[in-house]
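Only one protein chain is missing; all other protein chains are in place.
We just call them A and B in the order they show up, numbering each chain from 1.
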Amino acid sequence: MSNPSLTNRAGTKVATFPKWLEPLVMLAPAGIWLSLLMVIPTLLIFQLSLVPGIRPGQVVNPSGLDNYFKIFQPGYLPVLGRSLFFSISSTALCLLLGFPVAYWIALMVPKRWQNLVLLGFVLPLWTSSLLRSYAWITILRPTGVINSLLKAIGIPPLDILNREPAVLIGMTYSLLPYMVLILYASLEKLDRRLLEAAADLGATPQQAFWKVTIPQAKSGIAAGSLLVFIACMGDFVNPELLGGASSMTVARLIYNQFLGATQNWGFGSALSMMLILIVSVAIALQVRYGDSSLRG
Amino acid sequence: MLSTIPSSTSLTRRQFLRASSVALIGFGLSGCGWTLAEVRPATQPRGNKDELYIYTWSSYVDDPLLEDFATLTGIRVIPDIFNSNETMLASFQAGKGAIYSVIYPSDYKVAEMIEKGFLSELDSSRLIGLDNILPKFQNPVYDPGNRHSIPISWGTTGLLYDADTLNPGPEDWRYLWENQDKLDRRITLLDDVREVMGAALKSLGYSYNTTNPDEIRQAYEKLVKLKPAITAFTTDAWKERLLAGDLYLAMVYSADAVRLIKENPGLNLKYTVPKSGTSLWSDTMVIPKTAPNPDAAYAWINFMLQPAIAVDVTERLYFATPNQAAYDQLPAPLRDDRSLFPPNEIIEICERIIPVTPEATELYDQYWTKLTSS
Partner (left out) sequence: MVHHKPKSRLPFSWQAAFSVLMFGFMYLPIAVLAFYSFNQSPYSAGWKGFTWEWYIKFFNDNRILAALATSLQVAVLAVAVSAVIGTLMAVGLARYRFPGKGIYQGVAYLPLIVPDIAMAVSTLVFLAAIAIPLSGGAIQLSLWTVVAAHVVFCLSYIAWVVSTRLTDLNPHLEEAALDLGATQVQAFVQVLLPELAPAILSGCLLAFVLSLDDFLIASFTAGGGVTTLPMEIFSRIRTGVKPDINALSVVLIGATGIVFSIAEYIRFRSERKRTR
């Protein structure tokens, strides 16, 4: 990324301000902003996460990992498990539903239409995410759209609002466009000659798909899955609006510790750190996996 | 736009590890022993004299009321809404409270806020019409002598149900457990730890304010049994769903119930106060010590104390005024509404929620989190 020759050249010119000032002018504003509102706050919640059960107005006295142990108590472990379940299932669903769409757009739609079709697919992304979840409430309600239709044709109603399936639908719906975009980007680059070569060599379409298409789309699959996974782990809106009484997730639990009923900033901070940790592990895995797929 | 979508993240693992290790070193250097998010009164007066920010329950203000006040005093009122005492206090302490000059906590939260030193003592010489308040609200346990708070509304907690679907309707808390299969995923309970735990306690024959760990645990276990029937814990999100028929029954405050019943005469909605007793609440107006505009706050409280205004809001927003003068002026149907103004025999079986010991509070919170998290 960096270009030393450019820097050297710049140095030999008569500068309007001293050479050392230039990088400072460019990097300091963002640097200060990020350290104030990103680095220091993260350190701060790390410190708070070491204070058991602290509420506003109490003295900060870091004393250990109690808040972290609390996450793994039977009362809260299911919450973590549920968050992971939602994230992993939504990722799988997005992959399953998104891959054929991306494949169709990238390899079967004529080149000049591709952008437009893709655009059409991701357009709903640009509407308020809250309103999209709200729409799903309207659709899934016991007396909502789906159940009215089911009733009309005599099928027993689906009671899924405020339950896990509703949250999964909401999450998958919100993140499917991202998955399709990323898969499309990697499938579009696919070397079609390889597919033709495979066919010439007598491979069936299935064989060609598994041996040629999938390996080439691997990095896209990994990147898309990572993005969906991370977004689901931190999703508050879908579990809150579609989930109801029995789908507490880590994000909702964190919210409750600060602005909700149970004020416990220490526990909330520990949960936040946990969330960051899970996301980091996912990224580390992806970086490792992505590297090896490039090498292989 | 499409060109901006990444094929992979640009972070490398090494950069990330380095960043996080620096974070840890930084932590080692940071100190401890400071007080977290202390709520302090303002050093100098802030804010616009013509603006009054109030923090209130969703059904306590409407546009005509604010307009009346604005024409009378020239002060523009900006209301923010909360849906539980706990979230109100959480937001207040998180630093969002500094702008409000009037807040509407309920009885036991008033006591807690007084104890934490958040509320300023009211100057009774600046208040007009205090004598109009019903005697039984003159000297409440949560704030003896109303020194920090002025009652604005009172009522009971009970069950609102669709009498066409549930016939016979509930008469007691026990109904919920006895008819659990019929009510499967068709009820909501309040998003309030003390109310919900209290209802379970009451159904077991215990007090709303018990500090006995064993009784609290039993209540929790009873609620766990009811959990499959509960679609949500919510203070206000039940309205639309009850009207649409998605819900059969909701645990609600009487003021909300009466309002919904009056606004939807076409539906057969009924409110009932459980026989074994329920909680008796009153909501109040307080002025926090941090209030940027106390003058306007007094003006607002005096405005709300006027009998004519109290009659007006009772008729329009259906909240039960504790104002004797206003009560006398109410039209008879409203005055005799047993849901809105519960008669003495109901009040006698009810209990007020009062603050409990810190240990018990902790226990309530623990069970509540467990209940809502599982």
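Keep in mind that, in the parts below, contacts are C-beta pairs under 8 Å (C-beta built on N, C-alpha and C of every residue); 3 or more make two chains touch, one makes a residue touch a chain.
Values in this document were obtained by computation on a predicted structure and should not be read as measured data.
Peer 1: Considering the complete complex, identify which of A:Phe86, A:Tyr103 or A:Tyr178 is in touch with the unshown chain.
Peer 2: Per the contact definition at the top, the residue touching the missing chain is A:Tyr103.
Peer 1: Under the stated touch rule, tell me which residues of chain A contact the chain that is not displayed.
Peer 2: The missing chain touches chain A at positions 1-7, 9-10, 13-16, 22-23, 25-27, 29-31, 33-42, 44-45, 48, 56, 60, 97, 100-101, 103-105, 108-110, 113, 115-117, 119-121, 123-124, 126-139, 141, 143-145, 147-148, 173, 176-177, 230-231, 233-234, 236-237, 241, 251, 254-255, 258-259, 265, 268-269, 272-273, 275-276, 279, 283.
Peer 1: Can you list, in ascending order, the chain B residues touching the missing chain?
Peer 2: Residues in contact with the chain left out: 1, 3-4, 6, 9-11, 14-16, 18-19, 22, 34, 36-38, 40, 42-43, 46, 53, 55, 58, 78, 80-81, 83, 91, 94-100, 234, 236-237, 239-241, 243-245.
Everything that follows uses one rule, which is that only the chains that are shown with their structure count from here on.
Peer 1: Taking each chain's centre as the mean position of its Cα atoms, how many Å separate chain A from chain B?
Peer 2: Whole-Å distance between the two chain centres: 35.
Peer 1: Within the complex, which stretch of chain B touches chain A?
Peer 2: 2, 5-9, 11-13, 16, 20, 23-24, 26-27, 30, 32-39, 84, 86-87, 89-91, 93-94, 116, 185, 188, 191-193, 227-228, 230-233, 241, 244-246, 365-366, 368-370, 372-374
Peer 1: Show me the residue ranges of chain A that touch chain B in the complex, using the header's touch definition.
Peer 2: Result: residues 39, 42-44, 46-48, 54-62, 75-76, 78-79, 115, 118-119, 122, 141-144, 159, 161-163, 178, 181-182, 185-186, 219-220, 222-223, 226, 244-246, 248, 253, 256, 258-263, 265, 280, 283-284, 286-288, 290 of chain A touch chain B.
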